[in-house]
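Here the complex is missing one protein chain, while the rest keep their positions.
On to chain A.
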Amino acid sequence: MKIEKAFGPLLSNYEVLALLKEQETYQKTQSKLDPIATSNLLTVQFETLKFLNESPASVQTPDALQQYMEAMKDWKLTKAEKLQILNLRPKSAVELLILIEECEERFTVEQLEDILGIVEQTLPYYGAEEDAEMQDQEQPVEEETTEEQVVVDVV
């Protein structure tokens, strides 16, 4: 075994999620004939999917990613910073601050607000339960629609 290139392109959480989902579907079609998917793969696949399904990547779409990258083009952020913002989808300035190196020197408060605005516009909202409650008060319209969807799913 030889490592040709240890650090190739970076993958976003969404891309890994999409890859693993696709792989899972493939395994389901295969497994009866050839139970080749070994336990090590199934374990890590299951656990990684669990992690990613609890992350903002679970609600992202290829379109949203493309729009986000397009909107972020003019901002002087490193690839890693853009990727982190994409993966963690900050909702407040304090969350954004920790993702950008030497943030205070590079960006003004207004610029950070602009970046947050882009994130809000392009990437779908994802929140833990307690956030959802807070969101409920701020944007009741959005919450209602999700509730409706849930009801439809149950029916």
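Everything that follows uses one rule, which is that a residue touches a chain if its C-beta (ideal position, glycine included) is under 8 Å from a C-beta of that chain, and two chains touch if they have at least 3 such contacts; residues count from 1.
Definition applied: contacts and distances are computed from a predicted model.
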Query: Which of "Ribosomal RNA-processing protein 41", "DNA-directed RNA polymerase III subunit RPC8", "Translin family-domain-containing protein" or "Cell cycle checkpoint protein RAD1" is the UniProt protein name of the chain not shown?
result: "DNA-directed RNA polymerase III subunit RPC8"
- request: List the residues of chain A that touch the chain left out of this view.
  value: 1-13, 15-16, 19-20, 23, 33-34, 36-38, 40-41, 43-45, 47-48, 50-51, 55, 80, 83-84, 87-88, 91-92, 94-95, 97-99, 101, 127-128, 130-131, 134
